[in-house]
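Got a structure for you, questions after.
Of the protein chains in this complex, one is absent; all others appear in place.
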Amino acid sequence: MPQKLVIEAINDALREEMRRDETVFCIGQDIGAGGGVFLVTQGLQNEFGPDRVIDSPLAESAIIGVSIGAAANGMRPVAEMQFFDYILPAMEQIANEAAKMRWRSFNTWGVPMVMRAPTGGGVTGGIYHSQSLEAMFTNIPGLKVVLPATPYDAKGLLKAAIRDPDPVLYLEHKKTYRSIRGEVPDGDYVVPIGKAEVKRTGNNLTIVTWGLMVHYALDAAAQLEQEGISIEVVDLRTLLPVDNETILESVKKTGKALVVYEANRTGGFGGEIASTIAEFAFEHLDGPVTRLASPDIPAMPWNHPQEAFFMLSPEKIAAAARKLAAY
Amino acid sequence: MPQKLVIEAINDALREEMRRDETVFCIGQDIGAGGGVFLVTQGLQNEFGPDRVIDSPLAESAIIGVSIGAAANGMRPVAEMQFFDYILPAMEQIANEAAKMRWRSFNTWGVPMVMRAPTGGGVTGGIYHSQSLEAMFTNIPGLKVVLPATPYDAKGLLKAAIRDPDPVLYLEHKKTYRSIRGEVPDGDYVVPIGKAEVKRTGNNLTIVTWGLMVHYALDAAAQLEQEGISIEVVDLRTLLPVDNETILESVKKTGKALVVYEANRTGGFGGEIASTIAEFAFEHLDGPVTRLASPDIPAMPWNHPQEAFFMLSPEKIAAAARKLAAY
Amino acid sequence: MVATRQPATRRRRSEEMVDTAGIPPETLLEIYETMCLSKAMDDRVWVLAHSGEIALAVSCHGHEALQVASIYALRRGYDWMVPYYRDSAAALAMGLTPRDMMLAFFARREDSFSGARQFPNHFSSRTLNILSGSSDIATQIPHGVGIALASKMRKEDRVTITYFGDGATSEGDFHEAMNFAAVLKIPVIFLCENNEYAISVPRRKQMAIDDISNKAVGYGMPGVSVDGRDVFAVYRAVQEAAARARRGEGPTLVVANTYRIDPHTSNDPDRFYRDPKEITEQRKHDPVLRFSAFLNQHGFLTEEQDAAIAARVAAQVDEATDYARSAPQPVPEDAALYLYGN
Partner (left out) sequence: MVATRQPATRRRRSEEMVDTAGIPPETLLEIYETMCLSKAMDDRVWVLAHSGEIALAVSCHGHEALQVASIYALRRGYDWMVPYYRDSAAALAMGLTPRDMMLAFFARREDSFSGARQFPNHFSSRTLNILSGSSDIATQIPHGVGIALASKMRKEDRVTITYFGDGATSEGDFHEAMNFAAVLKIPVIFLCENNEYAISVPRRKQMAIDDISNKAVGYGMPGVSVDGRDVFAVYRAVQEAAARARRGEGPTLVVANTYRIDPHTSNDPDRFYRDPKEITEQRKHDPVLRFSAFLNQHGFLTEEQDAAIAARVAAQVDEATDYARSAPQPVPEDAALYLYGN
């Protein structure tokens, strides 16, 4: 099977979906000739023209708001937010409009649209190009939120998101773009929204995580295997609606759960996962459901020493898992 | 001691603080002659004039953004968002600006401002006048979030918020405005931000909650007392920074925790509380940390039968507590 | 509602001389009847709100002419409408019925806009091309642009009209949508209903200009201000804007100036912020009375016709009220329906 980078998988998915369905179009800042600041959309404007790969004005709320209208009128917009950090001006459109349109109209209107946004840190992005803001979106029923970790999932989930009848926030971890390579079959396939995946099986402890942290958790698991600790890694892939079944099944088997996430600890989505486990796998727990996340400081510092201080790493994850395993 | 409504306590706090400190001013939509749509600011423009009780244009992002600038330049703005639902256009200013100003400037600048917003449902407010959006703000280090339940706390916390050196989101449960009356001492006092309060002591089970639900939980506790179940009710009062100490102390004593919140269940702030309990009171738990919240539908329906379906009630809380107590 | 009646003999001649912006006489009467219907509905919902039968009255008194005329200037059933809560007369003009409206006011299960999930006057109809709106001010403006963008991408010659108030122009979404539409030459009409207030905030506290159509200048699109109580002025302006849009020349800002006669909603104690005298003064310019007088003066409307209209309107309002009043309540558990599509 061909090996692809995450960024290539995303570009492929966009291209294939635009070829397949002419109602699909892309809209965002710098996505045309520039190909986007990460070059995710490179080549698309060449192939599909400026009317289907629209360089929008610098206005996030309009990008989302206009996409909502277009989606209601039969199109399938794929809107790019240049950084996840800059999605905030569009919050009202996302939470009060896109996510509520179907329900508030008693199923008369739907908003089949995708909002792509590069999330996460570890790339010297500093305060305003590194945030993991998913918890701002996971208390919004009506929205779907996905965050693939691998090229395979990136392509399959983006296709699923584009074909979904509802608004999907599709998060791309910017550090995975060019650092994660993996097998991606040629041609069409879909990874269903709402399904987590066990990325590694194990018996002693379950790590539940998503995004870049999946890879760090797998690295940590490999380290711990040497020490005789067997780790299962559950990759959520979809945060909303979350696949509690897969999570609980794993934790009921291992008896221990470590929830790992890159966002600030307090109020992060990891709290949702940990509390679900605590409530519904209570009788199976051999140790406290433990959370490992970034510290509660406002953001990722730009300088390297402090970026490293802030970011999780395979080592930090291994240390937390080791401790919990020994409980 | 005088008895006051929540709305009177808030009005008193604003008036007293504006008299005490001339850098304090109010800004928001309709707050002047109109006194605000709930009449919270009634009389203030009369006393302090239109330059200190500013009727702003209909622009939430500017209300917050302008307040940030004024706060950086020595003032203490109290900005009103007409409904919590309408704070969303200001999300970028709150999360990326107000909350990060001090930290990003290495303590050079601070933003001593208060953002008041009526939250919650149960008043036939329908989809867009009833949301409990606190989980969008509790993953933002640098921000403080408070939500008083009683007139006493409302006044004391608002004074604390106005005097605080950092941005405070001060949520007012609109149903408590005129339905909750309580003792409020005359004159000046402050309720410290960051301190939860045990509003009722008990031995069998701890309910952790905030806002209107404090009163419903107290009602439920009174019911259950008849049945021989002794409930402790912890009123968070401050959500960020949250007082884990008081929560854990209570749960370690009772051995059981029910986290009750009015927001949609998934991704709500109750997840943070429940997972903290699950992690740090693990060895004291005699039953699963349980969450009780509103269903995961996009919002509060306007019609009465469905509003009642959506909203928690003393009865629903009592049922959940009864079940957990019997575990 | 006609004050002074004209003798029948003068009617014919007048009809030939007067400029009715090309609107045929039957349509003039249709417009008039819709305006009367809106006014009667408004009157009724205030009565129902005061008696406590419904939880909230929202009305458009003073906006009837501009709303109905702007819809009649479009191809109804073909073009798109993106309303806000003030647009009940426009919604009636599009084809929604008093029953649709009343079912929403009574929060009944059958409410076709939202299943009584939303406030009343939150219109929605797929068959009539009326997009569902929220209660958030100005968020619908980019939606209108998006709908029109889709029409443009499919090379349809449909236009979209999106409505908003004077207060809404202060929101970022107004600005972003206007600019976006101008840059991409989107076939959309921005119709600002200037009624001088945003709840309690008078226009001079909302903006530092007197003519809101000046706001078009910064976007590079045409802007025009018209008397919003003059059916023909509004009709002409919207017709021209629609023609422009269909020619591929992009958006237009049309500002229709009027006055909000009623309080913002039945929850709004407007005595706190405006002088009742101001309202009394403004009632003299009631657009329905004005249009009625015009029609009669120029022989388009006889006393008998007017009476028939009044009777039909009253019957419709009664019927709608009775129907909605006795329609079933929503089922609690149905609140869970339609979280996601499939």
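Labels for the chains are A, B and C, by order of writing; each one numbers its residues from 1.
Keep in mind that, in the parts below, contacts are C-beta pairs under 8 Å (C-beta built on N, C-alpha and C of every residue); 3 or more make two chains touch, one makes a residue touch a chain.
Being a predicted model, the structure only gives us computed values, none of them experimental.
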item: Listed residues B:E8, B:E80, B:E97 or B:E279, member touching the removed chain; value: B:E97
item: Residue of C:V18, C:L128 or C:M207 touching the missing chain in the full complex; value: C:M207
item: Residues of subunit C (touch criterion as defined above) contacting the omitted chain; value: 169-176, 179-180, 182-183, 185, 204-209, 214-221, 250
item: Those residues of subunit A which, in the complete complex, touch the missing chain; value: 29-30, 32-35, 37, 55, 57-62, 85-86, 88-89, 124, 126-129, 295-299, 301-306, 308-310
item: Touching residues on subunit B - with respect to the absent chain; value: 25, 51-52, 54, 56-57, 59, 61-62, 64-75, 77, 89, 92-93, 96-97, 100-110, 141-142, 144, 165-166, 241
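As a working rule, only the chains that are shown with their structure count from here on.
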item: Centroid comparison with subunit A (C-alpha atoms), farthest chain; value: C
item: Chain centre separation (subunit B, subunit C; CA means) in Å; value: 38
item: Centre-to-centre distance between subunit C and subunit A (centres being mean Cα positions), rounded to whole Å; value: 42
item: Where subunit A and subunit B are represented by their mean Cα positions, the distance between them in whole Å; value: 30
item: Per-residue overlap in subunit A, given as positions that touch at least 2 other chains; value: 61, 89, 92, 96, 100, 103-104, 141-142, 241
item: Shared-contact residues (touching 2 or more other chains) in subunit C; value: 114-115, 117-118, 134, 136, 172-173, 339
